[in-house]
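The other protein chains are all here in position, but one chain of the complex has been omitted.
Letters A, B and C mark the chains in the order given here, with residues in each chain numbered from 1 onward.
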C-alpha cells in the first residue's frame, strides 16, 4: 500500500536555495551545504518549498534542483519535491518531471490565485486529479500565511482518501486541526508540522515529524525534541523546544527566508542573498538573529 | 508575591449560564449544575466568560452570577470572574464589584470595538490601568474568534510585567505563541489553553491548565489528559485528547454555545436555551452532537 | 407607510461626545457645539454612534445624551439614536428608552461578539425582532472595521423587507454593495454612506446622504457635494470631494475618534479628550491634522 511506502517520520529541512550575488544558483555551495546536512540526523529534504523560494525559480531550475539533490543523496535520504503550480495540468506535469529527476515524493501546495473559488469541492478535486496522475506519493501542503487559504480538517480528510495521498505538511499552526486529522485520517496518512515553533505541540497531538525552516540550521536540536518525546522525556523535549522558540520565530514569521539565510551564513552554511522581491536583511535584524542563535545554544 | 497567590493549574469550565424559557436566569438549575460540577476534578470556575454569554447579560446579572457561584463554592474552588467591559473605567468598576461579590481573580478580555486603534501601546496601557486599579489578580483573555484581535506574544509579555497580571487564557489556538510566552514571561505567569481541542498540545508547550467549554461536560476526561501528561504517560494523554477532539469542535467552533448547551442537556446538566441573537440548535446538529458524545465515550 | 415617514436625505454628523478632563460628559460644551452645528446645513444628528464612543458610555449616559440632543433640537432636526446592544433584548429595551428620550429613529449595529454564528439567518432574525418591537423607524448599521462583520447585500435586502427598517448606514466603503442595495431594496429604503471619504461615489451609486465623522467639522462642505451632485455639477462635486479626502482619512481610518476630536478643537468646536482605552493624539499627528485642515480649506 502506497501510504506505507515511505517513512516520513523525522525532521526534514525545506532547503534554502543558495544564490550567487549575480542571482544564479550556486550549485557548488549547495553541494557543500548538503555535505554538512548529511551529517545531521535528518530524515530527508524538501526541495522547492517556500524556504527554497520556489516561486522565484524558473520551472527548469525547480526540476534541476530536485535532480541535483536526488543525485547527491543517491537514495539514502528521502527527497520531497515541491511540485505545485497554479493549474492542475501544470502541477501534474511538474510532478512527472520531478519524478524523473529522482524525487521520492511530491509536496503539493493548495492552489490559491482564485481564492474564493477554492472551496472544499475544488480543492478535493484538485488533489485527486493531481494524485491520480502522479507517479509518486503526494503530500498536501497547507500554508495559509502564504496562500491565504487554510484547508479545514474535513477537506484534508476528504483528500486523504486517495491512496496516493500519504500526508500533509501543515503550516497553519493549529494543532487542534492536526489532532482532528490524525484521529480521523486513513491508516498511514501522516502529519508533518510546518514549523519548528510548535513541533512538540504537534507531536503531542499526533504529528510524526516536521518540515521546519529551522532544520536548515538546527536539525540535531529538532531531532532531540522528537527523540525525547518518543522516550517519554517530556521535560527534556519541552526544554529544547522552548530553547529554540525565539530563534525559530526570527527565521520564520518575523524575518522569513532572508532571516533564515542570514542565520545560515552565521552558522557556517552558505545562506547568501535572496531573490527579489524579497529583500536581504539589514544590519539590525542580523544582529538580533545572531543574539538569538547564541541564546538558543546553536552558535 | 501576587503571581503566586493563586494556583491556576488544572481544568476550569467557563460556566454556561442557564436561562429559563422566558429568558431569565435559572439560579435553581445553576445550583444543581454546580452540585454536579462539585464532584468533578475541577480547579475552579470561570463565571461570565464567552460560554456564559456575558455579552447578553446585564451588568447586574454578571455580578449576581459571580456572587451566586462564589457563595456556593465558599472558597473551596477558585472563581474567575469575567470583568471585561469596552471601556477602561467600565472594566475597573466591574472588577471592583465582582471582587466584592466574592471572585478570586478577574478575567479581562481585550477591548475590541476600536480595533484599528488597539495596538501594542493601547493594549498594554489598558491592561496596566485595569490591573493597577484591581483588588484581585488579573488574567488576560485573548479570543480572536470573538474580538477580531489576536494579541501577539510581545504584547502579552509586556502586559505580564505588571505584578497583578498573573496569567492568560489564550484561545487563539497558536501553541507556538504559548511556548513563546511561557519561555519569556516573568516567574509565576501562567498560560491556560482556551479550548479543550489543543489542551495536550498546549501542555506540551508549557501551559498549566485549560479554560475549556468542554469542561462543562467532560471535566474528568480533561483532567485525565493533564494527569497522564504530568506522569509522562503521553500515550494515554494523546489517546484521551484525540477521543475528545471531535466533540470538542462541535461544542466550540462548529456550534458554539448553542452546541454546548445542547450537549449539557444530553449529559444530565441543565443547558437550556441561549439568549438571542444566538439561536438554539436545530434537530440535525443535535443528533450529530449526541453521536459525538457517544463516540467520545462521554455518554 | 413607515419607510416614508422620515426624510433621511442629507448630511448627519455622528456627534462626538464631549468629555471633561475628569472623564464626565460636558453637557455645557455639547450645548455650545450644538449651537454651532445648528447653523450648519445638516439634516440631523446621530447620537451614540461609533464617533460618540458609545461603547465607552454607560447605558444611562447613552439615553441621557439622546434626551439632551432631542431637547435641544425640539423636533427641528432628526435625531438618530444608536441603540445597539450585544443582545436582542438589550437592543429592544435600549430602543424603547431612546424613543422615550425623544429620538426620531434608531441606528442598530450588527451584533458581533459571537461572530461565527452571526450568519444571514441570525442577522435577519435579529433585525426583524428588534424592528418588530421598536417604537421608531430603524436604520441598520454596518461597520466592519469595528465589528469584524460585513453584512452582504442579500442580508441587508432581507432585513429591509421589514416595514419599520427604513435604511442603512453602510461604512464598508464598498459602493458596489450600495448600488446593489439601492437597486433591489423596497421603495423608500435608503442608504447613507458611512464616511465622507467616498460620499460622492456613494451618491453616484444611489445613496441619499451620509453619516460622516467629518460632518462634525465640515457639514457645509459635505452638503456642497450633495447639492452639486444633485444639480448635475459633477466637476464641482468632485473637486470638493477630493479637497476633503485626506483630512477625512485622518479623522477616520488613520487617527479615528482621537483624530476627530483634535480636529474639532482646532476648528473651534469642543473636542476634548477621549475615554480610554482610546488614547489622545500625540503632537505629531495633531500637526498633521492641522496641516490637512488648512489644505482642505476648512481652517
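To be clear about the criterion, contacts are C-beta pairs under 8 Å (C-beta built on N, C-alpha and C of every residue); 3 or more make two chains touch, one makes a residue touch a chain.
Owing to the predicted nature of the structure, the values given are computational and were not obtained by experimental measurement.
Novice: Relative to the complete complex, which of the depicted chains are touched by the chain excluded from display?
Specialist: A, C
Novice: Among A:36, A:117 or A:291, which one is in touch with the chain left out?
Specialist: A:117
Novice: Just name the one of C:23, C:125, C:179 or C:285 that touches the chain not displayed here.
Specialist: C:179
Novice: Touching residues of chain C against the unshown chain: what are they?
Specialist: Its contact residues with the unshown chain are 173-176, 178-180, 182-184, 195, 197-198, 200-206, 229, 232-234, 237-238, 241-242, 245-246, 248-249.
Novice: Residue by residue, what part of chain A touches the chain that was omitted?
Specialist: Residues of chain A in touch with the missing chain: 23, 50, 55-58, 86-90, 111, 113-118, 121-123, 125-126, 129, 145-148, 253, 256-258, 275-279.
In this section, only the chains that are shown with their structure count from here on.
Novice: Based on mean C-alpha positions, I'd like to know which chain lies farthest from chain C.
Specialist: The most remote chain is A.
Novice: Select the chain whose centre, defined as the mean of its C-alpha atoms, is least distant from the mean of all protein C-alpha atoms.
Specialist: Answer for the innermost chain: B.
Novice: With chain centres defined as C-alpha means, what is the inter-centre distance between chain A and chain B in Å?
Specialist: Averaging C-alpha atoms per chain gives centres 35 Å apart.
Novice: Between chain A and chain C, what is the separation of their C-alpha centroids in Å?
Specialist: That pair's centroid distance is 49 Å.
Novice: Which chain B residues reach two or more other chains?
Specialist: none
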